[in-house]
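Okay, so here's the structure we're looking at.
Here the complex is missing a single protein chain, while all its other protein chains stay put.
The block that comes next holds subunit A.
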Amino acid sequence: MTFNRLILVLAVVMCHQLWAQQDTIVPLKEVIISDTQLRDFSNTQQVLVLNDSVIGINQASLTSFLNYNTTIYFKENGLGMVSSPSFRGTTAQQTAVIWNGININSQLNGQTDFNVINTRDFNAIDVRAGGGSVIYGSSAIGGSIHLNNELEYKEKFTNELRANYGSFNTLGLHYAGTMATDKFSASLSFTRNSSDNDYDYVGKDGHNLNGQYYNNSASATVGYKINQKNVLTYYSYLFEGERHFSLIFPSETRTKYDNFDTRNMLQWTGYYGRFTSKLKAAYLSEKYKYFDNIYAEDYSYGKSESVIGKYDLLFQINSKMKLNSVLNFTQTKGYGSSLEGAERHIGSASVLFSHSVTDKLMYEAGIRKEATNNYESPFLYSAGAKYRFSDFYLLRVNGSKNFRIPTFQDLYWQGSGNTDLKPESSIQGEIGNEFTIKNASLSVTGYYIKLKDMLRWLPTGSVWRPQNTDRVKTYGIETVFKYNREFNAHKLGLTVVYGYTRSENEDTGYQLVYVPYHKASGALSYGYKRLTAYYQFLYTGEVFTRSDNNSRYNLDAYTTGNIGAEYTFGKTTIYKLGAQVLNVWNADYVSVDSRQMPGRNFNFYFTLKL
C-alpha cells in the first residue's frame, strides 16, 4: 500500500534528524506563521496576499472582503446571511478554509459559511488559487483561503481599538493587543459585530425582515521560545453568533441560527540544524442550532468535535532543496438531531519537495495518501515549476490531483445518508504568466479542472439522498493587475482582478448554476500625506439559476461600488477616522434569487493605536 510506503519514507526522513542536529543553527525569522507550506510549497501557484491594511478598509465579513478583492464568486442569502463561495467555478465544498495551517471547513456539511468568520481577527488573509489537497486535504480544489495569525519576537507593546457604526444600526467593535519580547509574544483580539440589518429594498416596497444578527469572536496567539531550538505556540479562535434568517415573504415562518465554533492548536516547533520539526495538537469544535420557528422552543442541532495530531518535519537538504513530510491523524465525532452519531478516523501522510535549480528555475512536487475506514481515498499528487525568463516575464505551471471527502451529513444523515459514497476527485492544471514592469504587474492564469463523482443531494420524493453523480469540466482565466506609484507625498494604487469561468456539467454541456462567466473587482486608492481615499468596485456577470440554462430565469449582472476616505491623526498615538458610502450607486441587486441586497448605506469608523 502506498500509505505504508509513505510512512516508511517519513521514518527514513525522521532518522536523518539524529545526524543532522550538529549542523549550524538557522536563525529564527522574526515573523512566524504556522502555515509554512504556504510560503515554502506554494511557489508555482498564484497566492494573493491581502495584509492587514487591506483588511482594515474592507467590511468585517469574509464574504465582503473576498468579494471585493478576489475573483471568488459568492452566493449570499441577503447581507450577513448564509454565504457560500464558488472559487474557479467550483462548489462551496470545493474551497478549503485554512486556519493557521489547519483545514476548518465544517465536518458536517463540508463547507465554510463565509459570514461566520471575522476578518479583523487575522493579520493576513491569503488566497491560494488552484489545487492544494496534497497539503491541505479535502476541499482544496478551486483553491484555499488562509487565515493567518503572525507572531513577532521583538520588544513590542501595542493596543488597537476600532469602532464602526453605520446604517441599519450596524455596530462593530474590535480590540487587538500585542505584547512581545525576544522570547515571548502574545496577541489577543476581540471582535463584536451586530446589526438590525433591516435595510429598505431598492426600487420596490418593503424592507429586509428578520435579518438581524450579532457575533462575537476572540483570537489568541501566544508564543514562547523555550530556548533557541524550541518554541511553543498556542493558537485559539472562538466564534459565537446568532443570525435570524431574513425573509422573502413577510408571512414566512421566522427562523434563526446560532453557532458556536472553537479552534485551538498547540504547536511545538524544534529547530535542529537543517531540520525544523513541528508537532501540533489541535481541537476543533463546531455546533449549530437551527430554530425553524423562532417562537417555538424546538430546534435542530449539529455538532462535531475533531482532535488532530500532526507531525511536520522540514528538512533543508541544502540551500536549494527542501523536503517536508507531514503525518496527520484526525478523529472526528459528529452528532446531531438528524445525524446518526458517528466517528471518523483519518490518517494521512504527505511528502513535499521543492528545488530551486537556479535563480531562474524552481520546481516543487508533492504526494499524499489518506487512509480511513469510511471510504476509499485516492492517491493525491501535485507538481509544478516556475521559470523566470526575465525581470519582465515569469512562467508558472502546476498540475495536481485533489479531492473533496463526503461529509458527516452526506454519510450519516438519518434516513438519507449514503455510506457508499466516494470522495469527489479532480485532475487539474494551470499555467500562469506574470509580467512585471516598474510600477505594475499583471498575472494571467489559465486553468482546467476535470472533476468526477461530484456529490449531489437529489430528491427521492420527500427524502433527499447524496449520490456521486456528475462529471464537471471547469476552465477559465484569472487575471490580477496591480499598479502602485509614489511621488512626493502622493500614493496611487490600483488593483483589478478579473475572472472568466466556464463550469460545465459534462452530461448536459450546461453551465453550472450560480457560476457567472464574468466577474471583476478592484480598488483604486489615492493617498496624500495623512489622507487616503479609495474606491472599490465589483462587477458580477449574469448567472443561471436553472440547470437547463433557461435564460429567462437568469439573475442580472450587477455592479456595485464603495467609496471611502480616512484621515490619520497623531504621532505616537495614532487616530484614524474613516467614512464609507457602500453601494454608492444604489444598485438594486441580488446574488441569490429573490434575496435582495441593501442599497446605498453608510459606515463610519474610528481607530485608535497606542
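As a working rule, contacts are C-beta pairs under 8 Å (C-beta built on N, C-alpha and C of every residue); 3 or more make two chains touch, one makes a residue touch a chain; residues count from 1.
The rule is short, and it goes like this: contacts and distances are computed from a predicted model.
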item	value
Name under which UniProt lists the unshown chain, selected from "Carbohydrate ABC transporter membrane protein 1 (CUT1 family)", "Aspartate carbamoyltransferase", "Oligopeptide transport ATP-binding protein OppD" or "Quinoprotein amine dehydrogenase"	"Quinoprotein amine dehydrogenase"
From A:253, A:414 or A:586, residue that would touch the chain that is not displayed	A:253
Residue, one of A:293, A:414, A:439 or A:573, that touches the chain absent here	A:293
Residue among A:230, A:331, A:545 or A:559 that touches the chain left out of view	A:545
Touching the absent chain when the full complex is considered, from A:51, A:158, A:414 or A:594	A:594
On subunit A, residues whose C-beta touches the chain left out of the figure	248-253, 292-293, 296, 298, 458-462, 464-465, 513, 545-548, 550, 553, 592-594
